[in-house]
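Notes to accompany the following structure.
What you see is the complex with one protein chain gone and the rest in place.
Residue numbering begins at 1 within each chain, and the chains themselves are lettered A and B in the order written.
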Amino acid sequence: MLMIGAAVALTVGVREIEPHEYMEALWHYDPFDPAHVTIVHIRLPRFLAAIVVGAALGIAGLVMQALSRNPLADPGILGVNAGAAFALVLGTALMSQADQTVLTLLAFPGAAVASIVVFALGGGLKGDAGPVRLTLAGAAVNAFLLSSVTAVVLVQQETFEVKRYWVAGSLSDAAYRPLTAMAVVIGLATMLAFAIAPSIETLSLGTDLARGLGMRPGYVQAGALTVVTLATGAAVSVAGPIAFLGLLAPHLATRVLQNSKDRSLRFRMVMAAALGAFILMVADVLGRLIMAPEEVRAGVVVALVGGPVFVWIARSLKPGATA
Amino acid sequence: MAPIRDKNSEFTRRKFSLCCGAACLAAPYVSANGRWIEVEHAWGTLRLNQPAERVVSIGYTTQDALLAMGVVPLAVRHWFGENPNSIWPWALKTLGQTEPVVITGEVSIEMIADLAPDLIVAIGSGIARAEYEILVQIAPVLMHASDEPVFGSPWQADTRRIGQALGKDGHAEKLVSDVEAKFLSARSRHPDWQGATAVAAWQNGSVTGAFLGQDKRAQFLTQLGFVPPEKLRDVTARQGFYATLSPEDLSPLDADLLLWTSSLGGSSDIARLPMRRTLNAHRQGREVFADTDVSAALSFGSVLSLPFALDRLEADFNAALDGRPGTIVASAASAGLTP
Partner (left out) sequence: MMGFIWLFGCLLVSTGAALLIGQIDASPVVLWSGLVAGEGPGALILDTIRGPRVATALGAGAVLGMAGAMFQMLFRNPLAAPDILGFNAGAGLAIIIGIALGTSLPAPLLAAFGGIEVAILIKAYTYKGPGGTPVLTIVLVGIGAGFTATALATFLMSSMPGPAAAEAQRWLTGSLAARDWGHASQVAAIGLILALVALGQARALSALELGDTLATGLGLNAEAARWRIAGTAVLLTAAGVAVAGPVPFIALMAGPVGVRMTRARSVSARMLSGAGAGALILVLADLVARASISGIQLPAGVATGLLGAPYLLWCLSREIERGDL
């Protein structure tokens, strides 16, 4: 499935490119040839970004849902999207410039700080960040940050342009963002996720039960939140907020694995990662094609296509089959 | 606070009409004795019994026309930028020592009421009908004509309407013809510009686009005799103003003259765009970069900002179009765009 996605992502686009040009682009790169530039600077980064970001969001979403025991949880609940947006808009307004370097530098810290704040306010510091508290804290912080963003945007209309293109994520900036650095971050987050997966499963049986089994819920929660923060923060830095992927991929994964024997969290993580990457790749390609030559941002496509798909799934969901 | 004007007691319903020539817009009337002014607009008719002196400008660009005619507005609407009093360099010398109040965000009706104006100019302000209805109880409000778009009325029409409301029709007419003459003389100085292709392009993050049709920046180029490149004419326009291009194919931008406008991103995003290097316009040094002030002047597109932009860009256009790739275009060089 991923192979198909790869082939499609690399070959489909507005510009028609002959197969042999791909090899040429890699071995004899000519910066003045539009086809080469397309392959190396546009399609390849986007493909890699799709894998990295899609997987990150898929895993983060799954962890979020497992931790908060809420099938509606999306990494955005932790405030990462709002945090990044706020940091961006405020930074841009203060510094009066918004080139790609600035955007990158601001997004990740903004996302990270926001989620740390949510964690702390949700009681995480006392080791007891229950699902309800966490989601409420997240909703409150989101409310605060989004209102602040709107305030800044309305006062400094220049920042509106920044926000306008930020609101829905896109892979098109991938070439300018520190893809490798973020990929490393996401890799670390994934390893951590796999490490604590069994503990999260135990925790979902109930905090007290888990304590009785000798586990420190606080540590597990902190670990899970680190995973989500790192993964989503990195994803947001590379592609902007892709809302909804973190919500969709885990549900799809559960659906796909409904009849399989292995329903452990780890396996579901792999599935969610793969699905997330695939969906994002497809969304990106669709975005390039549906209104050519204009591009529809991948984030918009994910929501537009994913929305109805999600609704269809939700309708046929057996009660109790989620999380 | 000064007393609030009561509309009914001041304006009686005597109508004088003096039809201007057939070439005029259908609507406005000025009386024979010059004392009654009526201007029709999209949401009603403006009536003044004497030329306005205390004016509040809540359109995004209307302060320029007012200042050009020697009227300093009591309040100015902030659009963007970091200029003191939100007055850009091209309008500074008309300002003198006065400091108008700056209105930011939503139009604060209280602030306007407190200033006790005779006239509120709201062309291109985006106010809703509900806001208009309340503002009109404070002072007569001037809007765009009913056949003009809210945010795209031609600067000539705006200047003339404002001139009428100020009772300075003649002055407004002279301003308009002066600017048009300036453009005409630029055209005659550069016959090689006629029929050459030119594009005003923008870059926002990773999205590249071009201005088209009725957009002020595209009009600027057309007024100098340029035409849009053929490929660009095929690209669909969003509401006639601008088009976004696929990052894989920037060839519609490959014109004889490529004018990059800046936004908050400055020029570094444009400079870093790899696909740009494949354009002939780039390799032959035919790019021009409009910095913050010039770009703003182009998007204002007002009676004061257009001559300013022309002055700043003429030399660079010349350098770009001289047919010799070796000539360095000053603005492109400082923006890092040269090959």
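Simple rule for what comes next: contacts are C-beta pairs under 8 Å (C-beta built on N, C-alpha and C of every residue); 3 or more make two chains touch, one makes a residue touch a chain.
The shown structure was predicted, so the numbers you read here are calculated from the model rather than taken from an experiment.
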| item | value |
| --- | --- |
| Contact list for the unshown chain, restricted to visible chains | A, B |
| Listed residues B:Gly70, B:Pro89 or B:Gly105, member touching the removed chain | B:Gly105 |
| Contact partner of the left-out chain, one of A:Leu26, A:Leu94 or A:Val155 | A:Val155 |
| Contact footprint on chain A, counting only the chain that is left out | 71-72, 121-123, 126, 128, 130, 132-133, 135-137, 139-141, 143-148, 150-151, 153-155, 157, 160-161, 164-165, 167-168, 243-244, 247, 296-297, 299-300, 302-304, 306-308, 310-311, 313-315, 317, 319, 322 |
| Footprint left on chain B by the chain that the document does not show | 1, 3-4, 60, 79, 101-111, 113-114, 124, 126, 128-131, 133-134, 137-138, 150-151, 215, 238-239, 241-242 |
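Please note the rule applied: only the chains that are shown with their structure count from here on.
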| item | value |
| --- | --- |
| Centroid distance [mean C-alpha coordinates] between chain B and chain A, Å | 41 |
| Chain B-facing residues of chain A, complex | 13-15, 31-34, 37-38, 40-43, 92, 96-101, 103, 154-159, 161-162, 165, 170, 172-173, 175-176, 288, 292-295 |
| Residues of chain B defined as touching chain A within the complex | 79-82, 104-106, 204-207, 235-236, 243-251, 263-266, 268-269, 272, 274-275, 277-278, 283 |
